[in-house]
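A single protein chain has been removed from this complex, and every other one stays in its place.
Residue numbering begins at 1 within each chain, and the chains themselves are lettered A, B and C in the order written.
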Amino acid sequence: MLSGVIPPVCTPLTPDHEVDVGSLVRLVDHLLGGGVDALFVLGSSSEVAYLTDAQRRTVLETVAGHVGGQVPVLAGVIDMTTPRVLEHAGVAVAAGASGLVVTAPFYTRTHPEEIRVHFRTVAARGGLPVYAYDLPVSVHTKLSADLLLELAAEGALAGLKDSSGDDGGLREVIMRRREPFSVLTGSEVTVDSALWMGADGVVPGLGNVDPQGYVELYRRARRGDWAGARAEQERLVRLFEIVRVGGARMGGSSSGLGAFKAALHLRGIIDCPVTALPQIPLNDDETRRIGKLLEDAGLL
Amino acid sequence: MLSGVIPPVCTPLTPDHEVDVGSLVRLVDHLLGGGVDALFVLGSSSEVAYLTDAQRRTVLETVAGHVGGQVPVLAGVIDMTTPRVLEHAGVAVAAGASGLVVTAPFYTRTHPEEIRVHFRTVAARGGLPVYAYDLPVSVHTKLSADLLLELAAEGALAGLKDSSGDDGGLREVIMRRREPFSVLTGSEVTVDSALWMGADGVVPGLGNVDPQGYVELYRRARRGDWAGARAEQERLVRLFEIVRVGGARMGGSSSGLGAFKAALHLRGIIDCPVTALPQIPLNDDETRRIGKLLEDAGLL
Amino acid sequence: MLSGVIPPVCTPLTPDHEVDVGSLVRLVDHLLGGGVDALFVLGSSSEVAYLTDAQRRTVLETVAGHVGGQVPVLAGVIDMTTPRVLEHAGVAVAAGASGLVVTAPFYTRTHPEEIRVHFRTVAARGGLPVYAYDLPVSVHTKLSADLLLELAAEGALAGLKDSSGDDGGLREVIMRRREPFSVLTGSEVTVDSALWMGADGVVPGLGNVDPQGYVELYRRARRGDWAGARAEQERLVRLFEIVRVGGARMGGSSSGLGAFKAALHLRGIIDCPVTALPQIPLNDDETRRIGKLLEDAGLL
Partner (left out) sequence: MLSGVIPPVCTPLTPDHEVDVGSLVRLVDHLLGGGVDALFVLGSSSEVAYLTDAQRRTVLETVAGHVGGQVPVLAGVIDMTTPRVLEHAGVAVAAGASGLVVTAPFYTRTHPEEIRVHFRTVAARGGLPVYAYDLPVSVHTKLSADLLLELAAEGALAGLKDSSGDDGGLREVIMRRREPFSVLTGSEVTVDSALWMGADGVVPGLGNVDPQGYVELYRRARRGDWAGARAEQERLVRLFEIVRVGGARMGGSSSGLGAFKAALHLRGIIDCPVTALPQIPLNDDETRRIGKLLEDAGLL
């Protein structure tokens, strides 16, 4: 059962917006070197919504190939509906992924019964264990505990990545699960409390920037050093401030993903901080402020 | 400048969910025979969100090939962000489409400035005239009149397909436009009033089922027979009741697209009424009720 | 059955935010002099959400008393739930109002069945005919045609004020109504088309500023001069631009109600353009731009 620190891997791009394979490999080494337990590629933090199918394939093959089975590699198969998700699943299987991360359908007007059919179908035909990705900010529906537990009970779901921000709901799933069902929080700032409630792991976008921090947090929690876990979490909460530097003049994707990439660039891990179109780039002043926050966190 | 009746062409599927090319060709002939002015493929009514890229290409090539330039063929290039939309645009250009229909980005958290960059970029690199597709129910942002008119003024947009249901907003765009800018309503049930306000045409999903009806409505309006246009519109409003037969036990896509396909099947135009996964199929009773509504409308 | 032009009467305030009774009486005379068919007090345009109960009572008694039965006076009884609405209804009955305008419950998390109970209860105990006020932007639920028609059939509703902006839905109600059921649009900018569809009247906030305009529009439509009605509507659409002058630096209430009051002040009808707290006041430049739009419309 999947557990521990599973960062959603950023996708470094070249100045002309192609996948920067060299930087991606360095980023993977940086994460593995930080002690992470698995990797998640092609999630929101990977700019999956902005990558062409060819680019998605490049990312998947690069990471799965470079990791070579050292740790599990989960693949996001983010698309609007079942048939399109199944296409991505085929690519993930071929590349050697360990599991699929699947959202509810989006763009379409979807009924709960259709969401159930969606997950069941991907589970039946996708060829890999399925992790539900609860991300209402993107797909505009919330996965209910009842639906998740029903799908878990019938074997259609291996786990949950919860990026809903609703820790009461997360706790309900944890307490009511009967089957082995991996519960992972997608929140960067409530990892200690999620682990405290019984979550199995964390998928932190900020873990790209500071994997050691999240690994340390996780290890402290696992050995019962909750005060130590909290101290580390609070350091990471202060670091997480980088995602707000872009502020109100751009959307949350631009501001958050731009900050992660700016930080990775400032730390020398990737060659170029560019984000995909139509995201707004951070300016020099904003990048300087991110650098200052990295310094405060002991990362520069 | 695009005008008249431009139905968004349904995508007939085989029982195993492949594109039914024979039925699609018959549907195109049915629409052309009904006197429509152009076709729009790969929109919401085409189940574009449910088609794989290969299926999208098949649809586009089939329709553009069969039409052979008799009328313009607009191509929906529906995807989450600019790079993915540009991929679809390349396919549309190759297939001989006449224009691109483009929504705001979705799934990502998008800022108005990013929406502006998105349309500008697709206009600059897409290779075909761009029609903005305002569809808040799917993309969760509304395109403002200010943004649309600014993009029109700089030549980035050739027109608007307005499926927002906001006829006050539609009127504002019509009254404030300065450039040639084609305004098309996507509403099936307010076509006479949209034309009355100065709209150039209509993109009615229900036009698959009754293209003659919409063509007649349009012609009456154009020759100033507004009372006649309203009478025809009211007949079509009653027919539109078919989209609600599926009711509360399924989502709006299942109920609406299922109804269009059931009607096309009952009318003998397509071989199979199946819709793509994870949509819920209409049952026999619901199909019978759709048949009854077709009879009432003089279509069976 | 209620029909014609029924402006929602603004509530003039003194500089220290009390009801300015003298200005209110002058405004009522201005509206009656403009030829309106009825008045609606204590609606959104009256800043009902900002008035204390004592102020609401003052408004109601002032207007009903001054009108003295010349035209019907509808009273908004806007509050969160049934018991609070019934309190306001008692005041309205005592003041001599002709009907109650009632929204769905808000603030609470409401189920359709609870909305049904709400309207039925107010109808049974409110003491006056009930008009449903469909205002999703404020109450965050849309009243469905099915619910409205069911309540109309059982005699619980005398009519509908539709401020949802959904003219397709408006048309559905008009076409499906069987009982005498007054359908009024709350949109300032689609009055000609709503009347064209069969609506009985209009409740235009902008009618405070230019009652003659809406009365002329209505009369032209009623005598079949639709081109003339459209011309007048288009003039009013251009005037309606005043509500956007406050723009993005304030909310829609501040910008819209502030504009109506600034215009009434510039036209010499009310003594003071102040709006209630916490609305943001328009500044001098914005007021000047509103004056310019009034000039363009021939109102200054």
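Criterion: a contact is a pair of C-beta atoms (placed from the backbone, for glycine too) under 8 Å apart; a residue touches a chain by one contact, two chains touch by 3 or more.
Just so it is clear, the model here is predicted, and its values are computed rather than measured.
**Q** Taking the complete complex into account, which shown chains does the hidden chain touch?
**A** Output: missing chain touches A, C.
**Q** Determine which one of A:C10, A:L143, A:M197 or A:L282 touches the chain that has been left out.
**A** Residue touching the chain left out of view: A:M197.
**Q** State which residues belonging to chain A touch the missing partner chain.
**A** 165-168, 171-172, 175, 187-190, 192-193, 196-197, 226, 230, 234, 237-238
**Q** Across the whole complex, list the residues on chain C that are touched by the chain not included here.
**A** Answer for chain C: residues 17, 49-53, 55, 78, 80-84, 87, 105-111, 113-115, 117-118, 121, 137-140, 249-254, 276-280 touch the chain left out.
Basically, only the chains that are shown with their structure count from here on.
**Q** Compute the distance, rounded to whole Å, between the mean C-alpha positions of chain A and chain B.
**A** 35
**Q** Between chain A and chain C, what is the separation of their C-alpha centroids in Å?
**A** Going by mean C-alpha positions, chain A sits 48 Å from chain C.
**Q** Could you list the positions in chain A whose residues touch two or more of the other chains?
**A** none
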